[in-house]
Each structure stands twice: as C-alpha cells, then as structure tokens.
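Since the structure comes first, as structure tokens, the remarks are kept for the end.
A single protein chain has been removed from this complex, and every other one stays in its place.
In order of appearance the chains are A and B, and numbering begins at 1 in each one.
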Amino acid sequence: MDILIYGLINSVALALIALGFALVYGISRIPNFAHGALYVINGFVVWTLLRGVGLNYFLSIIVAMIVTGIIGALIYQFILIRVRGMAISEIIASYAIGLAILEGLRWWGFRGMSNTLPVFWEGSIMIGQVPVDFHRVLVVIIGVAVVGFLWVFTHYTRIGLALRGMAQDERAALMLGIDSDVMALVAMALGAMLAGLAAVLLLPLGNIVVEKGYNVLIQAIAVCIVGGLGSWMGAVLASFLIGFAQILTTVYIGSHFQMVVALLAIILTLILRPSGLFGRQKELEERV
Amino acid sequence: MNREQRRKERLDRGIKVRTDSIYALMSLRELAYLIAPRFFLIAGMLVLPFAMPGMYWQRVISIVCIYAILALSFDFLAHFVGLVSLGGAFFIGVGGYITAVLNTNVGLPPLVSIPIAAIAGGLICTLLLLPCLPLRGVYFAIVTLMYPLAMARVIEALDIFGGTDGIMGLESFPNRWVEQYLVIATVLVFLFGLRRLVNQDVGLVFRAVKDNDQAVKASGMNITYYKAIAVFIASTMGCFGGACLVHIYMWSGISLFALDFSILPIAATVIGGAGTLVGPVLGCFILVPISELLRAFGTLRIVFYSLILVGFVVFRSEGIMVYGQRKYHQFERWVNV
Partner (left out) sequence: MSKEPLLRVIDVTKAFGGILALNRVGFDLFEGDILGIIGPNGSGKTTVVNCITGFIKMSDGKIIFRGKDISRKPPHKIADMGLTRTFQIMRPYYSLPAYKNLVIPLFSPRAQRTGGWRGGGKLGDRDTVGIDILEEIGFERDSYVPYKLASTLPTGYLKRLELARCLALKPDVIICDEIFSGLSMSEIASMVPLIERLQMDGITLIMIEHRLRELFRVANRVMVLNFGEKLMEGTSEEVMASEKVKEAYFGSEEVEEVMSHA
C-alpha cells in the first residue's frame, strides 16, 4: 500500500521534472540540457528572496518563476537560436550553459546542508495505514493540476494550439503564419518555468544542492527517452513506469539505486524500442 | 581603394603545389616545407620535459598529454565518424579503475596493467555504448553524457571499488622520465597513427559513415560494426589515458568521472581547430596550463571552459589550427577588380 502511495508521489514528481524538458523538445526539437541548471537556479532565487531579502514565500515563488522563465528565454534568444537545427551543437551549447550556471552556483557557495526551503504546510495525514506529509499530497495535487492545465492550454488557447501545431509539423505551422522562433522562445520560457515549478515543489523535500541539477537532468532525459522524445503523454506514462520502478527498487534493494534505474531504463529502451513508448520518431527505425 | 573595388584572392603557395605526392622528393626545399611543422611538433614535445622548471610543471606536461589523448579521441569520433562524445570522463574512469584494481588486487606492475586496462576498458566501454550505435547521433551524445554522471553515483551508492574514498596506494612509474616520455610518446603515436588511419580505406569508411550512413548501408556494410570499431579505438585511447593518470596520482576515485575530463577535451578541440587532429593537442597545451593556474578558483574553471565553449559553438569559429593550416598552405592578397 505504501508502495502505491509513494510510487504515485515519486511518479508525479518525475513527471513534473520531465514535463519541462519534454515540452521544449516536443515543440522546438531542442534538447535543453540546461534543464537541471534552470531547476537549481530557481531554487536559488527563491532561497535568496526568502532568506536574503525577506520577501513573502508565495511572492518569492512567483518572482523566481518569472526570473527563471526569463533566463530560459535569454538562453534561447542569445545562444540556442544561433545553433538551431544542428542537433549536436544544440546539445553542446545548452549543456555548456547549464554547466556554467551550475558550477557557477557551486563556486558561489551553494553546497551542503545549509540551504533549504520550507515546506508549504506542516503536518501530515493518514491515507489508509500510511502517514503522508501534506506537502507531498500537495505535490501530487499540483502535479495533476499542471498536467491538466497544460492539456487545456494546448487544446484551447491560441498560443497553445500554435505550440501544438509547431510540435506536429514545423513547416506546416510556418506556412500558417506561426513564427517558429517566437514559438520556440515561448516554449523555452514555459519549459524553464515548469522546471522552476518542479523545483519549488520538490526542493522543500530535501535541500538545495547543485548535484540535484545533474540528477534532475538525468531523470528528465530518462523519462523522455522511455516515453518517446516528443510525446507528452509518453512522458507522463514513462514517469509512472520509472517512478514505480524506483520505489520498488528502494523497497526491495536499496535507496541508492535510483540513478541506476534511470540509466537502465534508458539502455533498455534504446535496445528494445528506440523510439520509446509513444515516440513519433519512428524514423529512428525506418529512415530513408 | 574601398572594399567593393578589391577582393581577396586566395592562392595556393607555389611550393605547396610542387610538394604534391611524389614531387616532394624533388628538392630539399620541398621536403623541408612538408617536414618542418611535423619536425617542430615532435622535437618540441620530446624536449619539453627538459625545458620545464621543476617537477610541478613536469607533472603538468603529463597531464596535458593525457588530456591531449582524450581530445584526440573526441576529435576523431566527432569529426571523422560523426559521433559526439560528451563524456570523455567515462573512458578515463573505466581505464583508471581497471588498472587500479589490477594493480592492488592482482599485483600487476603499472607497465603491464596499463595496456591491459586500456584494452579491457575499450572493450567494456564499447559494449556499454553498443545500444545507442545504430541510432541517431543525438542518442550517442545523450548516453555518453549520462554514463560518467551515473557511474559516479553508482560507485558512491554501491560503495564498491572503494566508494567515495577511492582506491589508494597504487604503484607509480619506475621513474619520472618514464612517466613523462610514456605519455608524450603515446600522444605522438596516436596523433600520427590517427592521421594515417583516416586516409586509409577503413578511415574512408568511417568518414563515409559520418557523411551519409544510408549510402554506406546500401553498399552492403554494417554501420554498427564500423561505429563500434571507431568507438573501440577511441575508448581504448581514453582508457589508456585514464590508466596513466591514475598511476601518476597513485590514487583512483570518483573524481575520475568529473566533468573536467568531459568538457576540457571538447573546449580544446573547438579552440584548437576541429577536424585537424593536431588542433585538439594544441588546444590542450593552451587550456590545461590555464586550468592549473586557475586551480585556486575551484570549479570556476568549468564555468570558464563552458563559456568559451558556448562562445565558439555559437559564433562558429574555426579554431587555431584550421586557420594556421590555411595560412601555411595558401596566402591571400587583395586584388583590384
């Protein structure tokens, strides 16, 4: 029973982490390797605003997410836009910027146990026989809400529909007057904000450490590869698969293996079904 | 005379044309034109250990050479086979740990365990990278990026191979001259060997795989096999470097999987001139000493490399050696139109 609950929580957490990456890749085909960096820097900004400036928690979150969104947009506008289309250069450029941010934060002094964010709501409730803290329940609720919101956004708003159009066929979207660069910018900003949202929800469960940036990157990529690069539904489904697998390994083998699970998931997917669960990149197997 | 009325003309230097294939033997001047750069490179590198003031800088030379081996393997894979390896640290780590285990548990002396570690490491790395070889290049980049990060965590989590403390008490080389000349000689051998290889028939197949793998498939050759051979070559080189490194420091630990080893070869290649194989070596000679000088700043080094890398990738600069080769073989002059 507790496996179910913690599995659910872990899966939603993974989905939150991966959605930002999946969004950016699905729309603009840019693998944003600075995803982990955006996650951590959002946490850093919230912490600075909260502890350093003394701003209200809720306000800090809003400001931080906006700042992170702006950073994401800047990364796109000044760096990624120049290497758009060259997949390897995009990876190197976004990875290098992500590294610069993460290692810069590390040098600045972000290490160890001293930096934490408070949980939203103290206390816990009992579900079945299992004690679950409020914050984790909140994570699930907000996570589901985010997925729902994204679905509504991309199906019913103009910008959302434009994003979906770009994701399906860039050339056709261009012909319909949808500016691909602007859409990619919006996608990056959205993706960055989603990373920030994930950070805000998940960092209070631990502490703000630069290592988390790399872990987040690995997990986001694992989820997206298993689910199929470019498919949002696939990412959600894959996060459940990997989430439950991680909890099962924690229970039966040991809690250190979470990264191993992610890596194994990637390798197995690449061997068995390279395009992932819902991958639209059937071209991997059949390209001419 | 403004720009519209002039244009830049590029001419092959007369002597370059005269040194085409067998005509180079015509006179000493042509021979010198061809041999001089190579001679200065080899002589310079061989003389280097004597020129260095003190043991610290001699050790730096060894480190430079190890990075140079990594950078060579990166350039080879990226520009001659089309596989971008974002995780050179993986090769270093695997090679380092294998030789450490061989040295402490089995008791093999370094000069024996290093070659074994290189080849065994090459096999292991190739095997681990095999699943992503039939797929698009993006996947290779992603997987090579992940492996060092994941390996570091796995070793830490499972607490094998010494966990976070690492394996200590490894033997060192018989004397420091062996240490230095081994790596210098290896760099030279790999450099000239790879230059030879890419012009042989096998090398042409690698380059064809980079250009157009569908056509290679249509010619009846199994791409995965050739990519695997290339990865084996590159990973053997990297593992050799890692094995040497570990014996220089007499210690092997998780820091072998550090980002330094992944990022610096890429930055060195980009700065030194991608695709020339000499460029990456040169890039290492520039970046590693700077890195040593910046050691006081901690991980700011990596910020530094990353920013340089972003700059070069974004502005698509050609690199020092590419520029240098062009200038050596051609000259440019303004001509009235």
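In this text, a residue touches a chain if its C-beta (ideal position, glycine included) is under 8 Å from a C-beta of that chain, and two chains touch if they have at least 3 such contacts.
Just so we're clear, the structure is a prediction, and the values are computed from it rather than from any experiment.
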Candidates B:221, B:258, B:294 or B:307 - the one touching the absent chain: B:221
Absent-chain contact - pick from B:111, B:204 or B:335: B:204
Footprint left on subunit B by the chain that the document does not show: 201-202, 204-205, 207-208, 210-212, 214-223
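What we mean here is this: only the chains that are shown with their structure count from here on.
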Between subunit A and subunit B, centroid-to-centroid distance (C-alpha), Å: 33
Footprint of subunit A on subunit B - complex, ascending: 78, 84, 86, 131-132, 134-139, 141-143, 145-147, 149-150, 153-154, 156-158, 214, 259, 263, 266, 297-300, 302-303, 305-307, 309-310, 313-315
Residues of subunit A defined as touching subunit B within the complex: 31, 33, 79, 82-83, 87-89, 91-93, 95-97, 99-100, 103-104, 106-107, 214-215, 218, 221, 225, 254, 256-257, 259-260, 262-263, 266-267, 270-271, 274, 284, 287-288
